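Here the structure comes first, spelled out in structure tokens, and everything after it is commentary.
One protein chain is absent from this view; the other protein chains keep their places.
Letters A, B and C mark the chains as written, and numbering starts fresh at 1 in each.
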Amino acid sequence: MNRIIQKLQEPQKLLSIYFTAGYPELNDTVTIIKSLEDNGVDMIEIGLPFSDPLADGPTIQDSSTAALKNGMSSNLLFDQLTNIREIVKIPLIIMGYFNPILQFGVEDFCKKCQEVGIDGLIIPDLPADVYNEHYRHIFEKYGLINIFLITPQTSEERVKFIDGISNGFIYMVSSASVTGSQSGFGNEQEAYFKRIHNMQLKNPQIVGFGIKDKETFTQATQYAKGAIIGSAFIKNLTFNGVNSIELFTKQFKA
Amino acid sequence: MNRIIQKLQEPQKLLSIYFTAGYPELNDTVTIIKSLEDNGVDMIEIGLPFSDPLADGPTIQDSSTAALKNGMSSNLLFDQLTNIREIVKIPLIIMGYFNPILQFGVEDFCKKCQEVGIDGLIIPDLPADVYNEHYRHIFEKYGLINIFLITPQTSEERVKFIDGISNGFIYMVSSASVTGSQSGFGNEQEAYFKRIHNMQLKNPQIVGFGIKDKETFTQATQYAKGAIIGSAFIKNLTFNGVNSIELFTKQFKA
Amino acid sequence: GYYGEFGGAYIPEMLYPNIEELRQNYLKITAEPSFQEEFHALLKDYVGRPTPLYYAKRLSEKFNTKIYLKREDLNHTGAHKVNNTIGQILLAQRLGKTRIIAETGAGQHGVATATVCALMGIECVVYMGEVDIARQAPNVARMKMLGAKVVPATSGSKTLKDATNEAMRDWINNPVDTHYIVGSVVGPHPYPDMVARFQAVVSEEIKWQLREKEGRSNPDYVMACVGGGSNAAGAFYHYLDEKDVKLIAVEAAGKGVDTGESAATSILGKEGIIHGSKTLLMQTHDGQITEPYSISAGLDYPGVGPMHAHLFKTGRAEFIAITDDDAMTSGLELSQLEGIIPAIETSHALAVFNYKKFKPNDVIVINLSGRGDKDLDTYIKYFKL
Partner (left out) sequence: GYYGEFGGAYIPEMLYPNIEELRQNYLKITAEPSFQEEFHALLKDYVGRPTPLYYAKRLSEKFNTKIYLKREDLNHTGAHKVNNTIGQILLAQRLGKTRIIAETGAGQHGVATATVCALMGIECVVYMGEVDIARQAPNVARMKMLGAKVVPATSGSKTLKDATNEAMRDWINNPVDTHYIVGSVVGPHPYPDMVARFQAVVSEEIKWQLREKEGRSNPDYVMACVGGGSNAAGAFYHYLDEKDVKLIAVEAAGKGVDTGESAATSILGKEGIIHGSKTLLMQTHDGQITEPYSISAGLDYPGVGPMHAHLFKTGRAEFIAITDDDAMTSGLELSQLEGIIPAIETSHALAVFNYKKFKPNDVIVINLSGRGDKDLDTYIKYFKL
């Protein structure tokens, strides 16, 4: 069974962390993944950096730019992850834009993911419809779960469509925004979380965008299965380095 | 009899000098006039400075600008000339643009000229036709001779017209140019001088523009009654001062 | 050659043959069918005429009246000036001229002249005051791109007046092969009449355009800024004898009519001679021509065309003087209400709405004589954008 599906069956609210591969240093990838697992994180999104990450705010953009400058590439990432499953057990997801994957070859990319033990993909600019029509069979062939986003503006009809083609969890974007733009959640977000919760979708939801501390994590997971922390984690890496991961993650487990 | 007409009856080729009133110093006017007469000059054009002397080259323009800056004006010039006829006998002509004269009042201006002993006027931008129609009677009332210009481009018909309304001499512009632009006379000028000479006009011609030394003076007066020196004289004043007039005029009398 | 007591040709004899050649030929040549055909073909295919008559909805709402803008800013080179240079270059060709000279202040006429000279492959020399060359660098660059020679006028105040003197001196020195393309309705006859006729296409178009839009060819008001006066001459031309059309000429008050830094020639000027024409001009008691001031390099001319002097004297046109500050504010206002950045010259005409009340049903046509791209530096500095 896919590790993501296994993980989603565990009772606790899931803490998921995003980081950009190749940042702060080119070869931090394995160290960060290991440290996140050691500190009780439930799931990891490994960001494949892209030159033009248009759904991301400045923090993740800057980390992507730095990672590319450091020399990160799809091939190098797979090299770094070659033996990752010998030391890490939690679900690993690659999050990246579609063009680098397209250039790698979608099937080759998926095959590589399976080989190194990646469990799923988040490709923000691969629309659900295009995926469903052209790429779903490839993902399924290699046992990969593709994860789709929904936002407060996503219509009920489309949420249902996305739920229908999803087979892991739904990435619930907390508000209309790029990554890293929010400062806490208000009534609007709560209403949205509740609305989606009440739709009783077949896939659980994990909230992303705007989670930066224990408070927002708790708010986000009141109705959802878990939450993803991205920009806040990258900021912490930037200012406090790889060794601070323990301290950063501890706050969410308290 | 008007002094200009008297002078024109003398046998010699006439040396006429132009200077700008108020230049180099505001009160040089009388000094310069006296000195020119003392040094054998036959006739003097006193330039009434104007802000926009569009028929003049840089030398006379600059002297006009300086003179205005020094404070020269129509009234002041007449003041300076009040007793000029007590010390000077040769013909005196005021050369100026039409606008200052118009502002003074054409009749007032002519009356003043008569009072101080001016014999004639050269107003480059008062066309012969307009003069003939509107102002001739005023000039004649005050015994002033108005002097018109002809150029190499002036048609034979128009030369005759101008000769017809003139009653002193014709100012023969040596070439199509503003003042001070020529460097010696060529075949073209000689042909022109000759052509006009052969027309046997009732008024003698005095050549202006481009006369700067003995050689050009001789060339200019081969067929004409005399010549006017302007820019070359101003330049001499600028570099050598009022005291150099004797030396400057001597070359033409050699 | 006269408008009432104004006009004429007060020129040195050295210019007589040139002016006389023009005077004798301009009506004959411009009436020839081949001239008319070529002139109108170029206005259409090259200049981009007819220029629109645009109903300025938001501006009209703001001042509760009906305002149309005649869009001379959309002409090739960005102002009405080119209507005249097209006409004169065709005339010059037919007179066998092989060299063109022109004066320019802000550079619009210089660019329009350099443009038609490039179009016809004729040598072009533009005189421009040294001061103006420094402050109108983009237009100097345009002229050079177009292959024209830009000669600095270094005499006097080194601005438009002096550039005009220099151009006249050049013409005196080159009487046979050279045509002088005067840029406004100034100078000796036949220039004021000739330039006005070439610019008359503006009001010719307004007539049929307004009929299309309002069902009548006569507006209640035609309004235009006046420096030398060519854009106003064009906008007024076909309305001069239409008594129901009120004409408003807007001059530059500079820092205020009474401050000594102004270009409101009709109010501050007296009759006199400037650049060969009897007209109103700003001068000292003694008849020396004075330097006008306006923030607009296109309006700081000490004289005004003789047609306008006559319109002023007879009361046929109302003359209004607008300060720098009012003009700048109205220029910004038009930019933000209608998306049109006007030349600062035109901005003076727009400012009249702050001082003169119009009725809701009044139809007012403003000649939007040029675009403001050339004035961006001035706008930016003024508003600290």
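In this section, contacts are C-beta pairs under 8 Å (C-beta built on N, C-alpha and C of every residue); 3 or more make two chains touch, one makes a residue touch a chain.
What you see is a predicted model, and the numbers here were worked out from it, not measured in a lab.
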- Contact set (omitted chain vs shown chains) is A, C
- Note on the structure: Missing-chain contact, candidates C:Thr115, C:Gln199, C:Ser330 or C:Asn367, resolves to C:Thr115
- In the whole complex, of A:Gly40, A:Pro100, A:Gly143 or A:Pro204, the residue touching the missing chain would be A:Pro100
- Considering the complete complex, of A:Ile5, A:Leu26, A:Leu68 or A:Val242, the missing chain is touched by A:Leu68
- Contacts of chain A with the absent chain, listed as residue ranges: 50-58, 61-62, 65, 68, 73-75, 97-104, 124-128, 130, 148-151, 153-155, 158, 162, 173, 176-178, 181
- Note on the structure: Interface residues of chain C toward the undisplayed chain are 44-46, 48, 51-55, 58, 71, 73-76, 78, 114-119, 121, 138, 141-142, 144-147, 332, 335-341, 372-373, 376-377, 379-380, 383, 385
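Keep in mind that, in the parts below, only the chains that are shown with their structure count from here on.
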- Query: Which word fits the touch map of the chains here: line, ring, star, complete or other?
  - Reply: other
- Note on the structure: The distance between the C-alpha centres of chain B and chain C, rounded to whole Å, is 37
- Between chain A and chain B, tell me the centre distance in angstrom, where each centre is the average of that chain's C-alpha atoms. 96
